[in-house]
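For this depiction, one protein chain was excluded, whereas all remaining protein chains were kept in their positions.
Chain lettering (A and B) follows the sequence in which the chains are written, and residue indices restart at 1 in each chain.
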Amino acid sequence: MLVQGKLKVAIAAGAVMAAIAFPGLSHAQAPAAKPAAKSAPAQKAAPPSGDPIIFGIDEDATGPGSVIARMSVRAMRLAVDHINETGGILGRPVKIITENDESDATKTPAVTRKLLEQGANVLFFATAGSSIIQAKPIVKEAKVISFGTYTITAAVTAPPDNEYVFSMGNANADVTTLLCQGWEAAKVKRIAVFGDGSATVDTILKGFLPALGKCVEVVTTERAPVDANDVTAQITRIRNAKPDAMLTIANGGQFEVLVQQTARRLMPKVLRFSTASLGNQPDAWKLASPSGLEGLIFTGSATLSNPLTKQLDAALRAKHKDFVAVAAFDAWSWDAVMMAKAAIEKAGGVSDKEKLLAALTSISGFKSSFGQPGFTLSFSPTKHVASDGLCGMNFSVFGKDNKPSPQLWKTYQPKC
Amino acid sequence: MTDLQLWISALEIGSFYGLIALCYLIVYQGALVFNFAIGGYAMMAGIATSWLATEQGAPVWLAMLFGVVLCVGSSVLTEMVVVRPMVRRSGHDELPKLIAVTAVLFALEQGAGAVFGRGSMPGQWLFDIEPIEMGEAVLDGAALQMFVVTGVVFALVAFWLNATRAGRMLRAAGDNPVAAQVLGLPTDRIRLTAFFVAGVIAAIAGIVFALKSGITFRSALPWSIKGFLAAVIGGTGGAWAPLVGGLLLGAIEVFVPFYLGGASVDYVILLLAAVFFVVRPQGFFARRIRV
Partner (left out) sequence: MNALVRRAPLRSRGSVLPQILWAVAGMIAVVLWVGGSGYRQDLMVLSCSYALVGLGMYIPFIMGGSLSAAYSAYAAIGAYTVCIVAVRTSWPLPMAWILGPLVACAVAVLLGMATRRLSGNYLVAVTLLFGFAFQTWTIDASGITGGSSGMLGIRKLEIAGWQVSRQGLFVGSLVVVCSVAFLIERLRLSPWGIALRGKREIPLAVESTGIPVPALELVSLGFGAAVAALGGALFSGYNGGIHPETFGLNILFLAVFMPLVGGVGTPWGAVVGAVLAVQFSLNFPSSIAKSGSFAFAVAVMLVLLLAPKGVLGYLALLRDRMRRRRSDGSAAAGGKQS
């Protein structure tokens, strides 16, 4: 009787689990199920053959960063498909393997090691900055070139243990320079800074504040937890400090929508600026109330006037029906794959790891799929952030429809 | 503390925390366990509603109904599949139940992420409520709706607990579980009722609060934690205790950063909590048991 009772419980529990797990399964597999190489190759090339070159991706597929990681991995898969359709790398096909660390830094070392053991020749980290930092000693020991595909944490590419770690987006110094130029043009003198409570933003703030202090007066710096339910207190403090403009530095998402909407409501006359976060997350725009983001100026990276960005936008749009707009994370991830390809071709293969590193750190003038037309990327032994200067960015403005308007900010744009 | 806007914010998030805390209290009375999965139910209701309305284009009322059913279903299933067998087996040992419902929270979180997607989704309006200007301050529709809903829910629950047979049985079961069993109260049914009512309240709370800044599958854990803190602050001394706890927590979350800056919030809240619990180790309202 007791056993029977237990069995019933087991069956019921199993049914619940199945109900939860199976829709998830189909959801998870849906994109992969589509034939990847259905479209005709863009260029006639001999199909790649031989041992595949393995790109290992640590993707936060289910954790706090899963939305951004999904964007990033989507662009990387597209890039790899493109490579395989156009003859591979040195005639060899590229194979992607992925593992999931859920942005849990205790798991990242093991996940990294698993990718390495499965033969990864290049690593791509679509995960949190803290996770990448935790993996740096392993990457260094294994001597495998690694890209943080969307991280903007400066500590990722800074010493120690940074020899094999690279990232794509603009360095903090570039962003502050651009902001200062923009504020000068807009006659903004007094700035309030609003950051979320994460370690990533803390690092950025520490770099930003001294630099911004040189061109404007920072009247107050406010912080709120990433999962804050309300930021009225912080915005009221900012309003009471009477700034000309507010700069938000955050991981974007719900948090930043809350900040921008509260700021717009409580101090409609204060200009609102944001570093590349919300502007790069099309999925989060729909959270805002009607015209809740209108007037927000952000340092964007993707502009369709760059022909390579336009191509990427078209390719992603063709492949994913829920695609909203191309953003920096797509472009950074695509370019990371393409730079890895260039490095491998330059080094003549992946077997000599030091040669591969040397090849990567000697790439310069690489045509970027983000930034203004003609923008380039480069690495050197001391420069581990790919962007070459200010033209990787622009000032974009959100319109009434809570989307960045095609018209960039009229007051100032970087001169390229 | 004269800025009306800050009070509106404090009341809004405080009301939400109060509703979640009320769910904790009701389940605690019925099952003697702090049901950590509450935040998961509320998230489930909010995310399912938004998903059906925005991604599938269903009418909002239907989406809300779906959200409520899913939320109440999760809550009731937790009772039938997880808690009941454990009560049968280990009686009132709180430990395994506590851990099991915490596991339910994580399963709900990841389950919702897998089914409804991992992106954020906007909350859904049943009625469009125009913001009301009150001098310098603005009372927006989401806050107004939260106030009304919270008032109604607490009034109904207070009435239910004090004036109905089921409610009084629930209180009896929570105050003295051994006596309740001895007296032959239908403890299984009482527990199921508690989970059902908590599920309904969690659904309402989740759907209404999603209006403030949207919802993701990751909302579950923070909501559980905030509601738990509010429940602990309020104590178990009656239907209104969770509301007091929630409002106090809401006020702390708004006024501490306002006066001291956001950087020190975590330290100040820890300090306040330590001092508060030393002064009132049973929360604001302790349960007085009539023997």
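In the analysis below, a contact is a pair of C-beta atoms (placed from the backbone, for glycine too) under 8 Å apart; a residue touches a chain by one contact, two chains touch by 3 or more.
Computed from a predicted structure; not experimentally measured.
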{"item": "Selected from B:Leu4, B:Ala103, B:Leu183 or B:Leu260 as touching the chain missing from the view", "value": "B:Ala103"}
{"item": "Contact with the hidden chain (one of B:Gly14, B:Gly30 or B:Gly113)", "value": "B:Gly113"}
{"item": "Touch criterion as defined above, residue of A:Pro109, A:Gly295, A:Gly349 or A:Gly399 at the omitted chain", "value": "A:Pro109"}
{"item": "Missing-partner contacts on subunit B, residue numbers", "value": "34, 81-82, 85-86, 89-90, 93, 95-96, 99-100, 102-107, 110-111, 113-114, 221, 225, 228-229, 231-233, 263, 266-267, 269-270, 273-274, 277-278, 281, 283"}
{"item": "Contact footprint on subunit A, counting only the chain that is left out", "value": "6, 9-10, 13, 17, 21, 24-25, 28, 61-62, 100, 102, 104-107, 109-111, 113-114, 116-117, 128, 130, 133-134, 136-138, 154-155, 158-161, 197-200, 202-203, 206"}
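Here is the rule we go by: only the chains that are shown with their structure count from here on.
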{"item": "Distance between the centres, which are taken as Cα means, of subunit B and subunit A, whole angstrom", "value": "35"}
{"item": "Contact set on subunit A toward subunit B in their complex", "value": "5, 9, 12-13, 16-17, 20-21, 23-25, 27-28, 62, 64, 66-67, 70, 197, 222-225, 227-230, 232-234, 236-237, 253-255, 257-258, 261, 265-266, 283-284, 286-288"}
{"item": "Contact footprint of subunit A on subunit B as seen in their complex", "value": "3, 5-6, 8-9, 12-13, 16, 54, 77, 80-82, 85, 107, 110-111, 113-115, 117-122, 138, 140, 209, 212-214, 216, 218-219, 222, 226, 253-258, 261-263, 265"}
